Structures are given as structure tokens and as C-alpha cells.
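Here the complex is missing one protein chain, while the rest keep their positions.
So, chain A:
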């Protein structure tokens, strides 16, 4: 899709800040914009994944400068800002989900750590570890029994401790068991996605619950003050053994009244859960895996970017409303609410650095970044109402501000259906041009077609005769690299290595018959002895087993004083038979003159 008015697009946004050396590795889910100090100056909170395992930090940007940095212990999954209580001044808390824990920061100080509840441990497994602890069982026996259990219930159903033990080198197993056998057995799951849900009031600064998706296929709704689990929703049916893991979560409504949680799952299903449900329901099975998702607050329609380079909109009933094919794979997506135009655009960042803004299915704006945008957020930043925060894959931070006067041309192109006929008028068929010469030739043919036809037919006939003769000749002189006659179907290929004057010739022989063995053959070289000397002018060939390729090598030295080259004939001969089985002519390369000196 070619944006027709590129220049016009750019004018809507101001470049507020560019920091190419921010070196932040992050995702949309790890970016939050919040009024941390309740002073109306919105900060950018971003969790930096560092190298992916170390140097993990929670960074706060105030305006264009880095305000503070806090080291995190493990790779963060998501960052959200939310109001925990009704205390004044209204300072939001930051929740950082990481591994099995959620860390709550207030005023950028660690405030609380919530660990996901441990899941049930298989009683048999518990028993095994108890026996080991009481020294009733040897470590290798434990490992073996755990392995048996593993194949029975699956690796994912074991406790974390057992999983680590099984993944361990057997040599280190004993020390590991010694270290951990005293610990209580735990089966810990991991947070995969996190979002918020307003508790009782729809106000912007109202108290919100945390909604957490876990690797064990559950959605938990947490109370913001006591951190008790308010709702526990299983994603898949009770009886199904396959765990369906949520990849992206979105929640809206009020917890106390009515709410919906939409989960895009790793198996490509879109599921919905509502108040009071203990299981989620399948909304629709997507054609590809989800990348990013947003739910419109107005009509609850879901806009989702998929792995198959499409952006789809699905109604709250699960009906596909439209599909837009994206020019590249989607990386991230965020909603851009425009209250003054009473619409919400969807910004989609694409692989390669393009950022497209859609109003419904219609493309209204395009922003170009230097690199693919990995993390994308839109909202209040500093004093500015409409800021677009972009973190690219190479770690630079771009902040763009939407001009206050900006007005998106929402009716601009109309729907794509209307564009086409107009464009089609302008399209010209690319008909290949014909030259004057072509026309001249046409005229000539018109005048002389009989003569041309006869000449052509005669030459064609001549060609066929020549080909047939050459073919017969080759067959008669066995001058072809594949011999099919008789009981010895042999295939020959040759290779000349080296720059000269010393060459190496490698002859490959293959018996291409189905089952017969070939015996008593040899390779004979026929060459000009004034030009070349050969190490082995005759090679005795052992028995050839069908199908196997046999290499034979010989050295050839060019002894000619002049830098000339000649042909060498390779003949595969049979004992007691005057006619060769097959023959090939090898054109020797001209030898390197410097080598001659």
C-alpha cells in the first residue's frame, strides 16, 4: 500500500526528543506513563531488559532526561502503573512483573513483593523428595523415579526443584539434592502478561486491580491493597490436559460491577472471561499467533496484530469485522485516543521501522523510524497531552508530540474500495514496446513468407539430421559419460584440480545398475606424451558396488615448453574386450605461466 501523501503526514507530529544512545531493550508491555509525584508532570517508566538476562533496570525519564534507575533482579515481563488506594496526594504505584513475582514500587521505592501462589505438587513427587531427605533413597534412584514420573505427567507438571534436578548434569545431582532437599517443594509458575482493571469506579485516578496471566494457563485478578486473589480464571477447560498460555491480556469494565478480560493465547485462540466465570470461553480461533492487541473501550471491539502480517478487527461477539494486510511483520501496537476528533487510532509498528496509524481499516498516517520500533506507548508525558514514545530495537528512544492543531484526514482516501476505480483510471498497462525493426521484419515476412518458411524447414531438417548423426556417432564410439549398454551401466565424471603444471585428476565412477556388480574394469588415459606425463596412466578398478561413487586420482604434469593445453581421453575398459565401455574427453586447462618458470 503506497501512502499517497507522505509529506502531509509528517507535519502532524513534532520531534520532541531523540536519544539514539538510550540503549534500552524493551517492549510495549514494559512501558508506562504515570504522574509519579502527583505534580502533573508525567514520567516515563520503562523496564529495560538489559542484555536479556543481566543489567536489568527500571528506568524513569523525567522530560528528556533520565531521572532515576533501579536495578531489577530478573527479566521484567510487564510494567503497569495503577492507583492502589485512595490516599492523597494521588500517587500511582508501579507494578513490575518479573518471573514468578510482582514487585510493587511506591514513589519509586520497593513497597511490596507478591509471589504467585504455588501450585499443587504431585503427591508421589512429594513422597520421593521426603524419602531422599530422610536418607531412605539414593540420589540416582530419585532421578530415575522422577524421570518415570516425568514421562507420566509431563515435564511441566513437575515442581521447579525436580525440573532443575532433571535438567542437571548427573554429576552435580548429589550436591543439588543435598542443597535443596530441605526446602519445601514448590511448583511455581511465571507471569506472562499483566494489565489493570478498575476496581469500583471508572474514574481516571480510581483504584485498579492487577490482572495477571500465568504460564500455568490462569488469569488472576489481585486486590490492589491486600494483594489477595479476587478471581482465578482458568483459560482452558478443566478436563483438558493441554495448557493454554495467555500471551496478551486486555481488561475493561469494573471489577465490582461487570468486566471482561480478553486473552490472546499462544495457541492462536482469543478467549474471553467475565465476572463470575471460573473458565474462559473461546471467542474465536485466529489464523495465526497474536503479536499485540488492544480493545476499544467504546464498542469492545478487539484490534489484534497477527503473525501473518495482518491487522484484524474482531467484534466482541467474536465476528471478524475486517482484515488489513500489513506491508511487513508487526512488532507492536498501541491505541491513540483522539478525543477532539472523537476517535481512536491504532498505531502499528512494523519490522523495518515503519509506523502506521489506522482509523478502523483505513490508513491515516505513516511515521518513519530509523529502526523497527519495539516498544510503543502513547499518552501524557511531561506536560504534554499527546506524546508518542518509541523505543527501537537498537535501543534508541524517540518521542514525538502530536501537534495541537493536528487534524487527521479521516475521510481522506475513503475506504480502499473507493480508491481503486480512481487509481485504475491512471494505471497504464505496461505493454512491451515494439521497435521499428520489429515492424520492418513483419513487413519482410509478409512479403517473403514462402521463402522464409522453406528455408526454415530445410534448416530445421538439417539440424535434426546433424543431431541424429552426432548421437549415433557418440553411441558408436562410446564417447558418452554414461554407458548403458550391456551388463555394465557405468557413470563417469571427472574433475581437474590445480593450476598447473602439476594437475590432479579425480575420476568418479559409479555403478548405476540396480543390483549387478561390475568387475574387471580399468581406467585408461589416452594423451599426448609430448605434452603430459601421468603418474598412473592405467588405474585398476576394484569391484564396483551399485550406487556407490568411487573416486580415483592421478597426478598429471604438463611438460610442454609452450603454454599449451591439450585434451586427455579417459577410457573405461574391460579386460579382454577391445571396445571401451565408455569414454570421455577432458579439456585440460591452460597451465599457469608463472608456475612454468
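Keep in mind that, in the parts below, a contact is a pair of C-beta atoms (placed from the backbone, for glycine too) under 8 Å apart; a residue touches a chain by one contact, two chains touch by 3 or more; residues count from 1.
Rule of thumb we're sticking to: contacts and distances are computed from a predicted model.
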Protein that the absent chain corresponds to, by UniProt name, given "Large ribosomal subunit protein uL3m", "Bardet-Biedl syndrome 4 protein-like protein", "BolA protein" or "DNA replication complex GINS protein PSF1": "Bardet-Biedl syndrome 4 protein-like protein"
Selected from A:86, A:172 or A:341 as touching the chain missing from the view: A:172
Chain not shown: contacting residue from A:154, A:297, A:327 or A:547: A:154
Selected from A:190, A:251, A:490 or A:531 as touching the chain missing from the view: A:190
Which of A:53, A:228, A:515 or A:578 contacts the chain that the document leaves out: A:53
Positions on chain A where the hidden chain makes contact: 27, 49, 51-54, 73-75, 77, 99-101, 113, 150-151, 154-156, 160-161, 163-164, 166-169, 172, 175-176, 179-180, 182-183, 188-193, 215, 237, 239-242, 245, 247, 266-267, 285, 289-291, 307, 320, 329-332, 351, 374, 393, 416-417, 420-421, 424, 427-434, 438-439, 442, 445-446, 449-450, 452-454, 456-457, 461
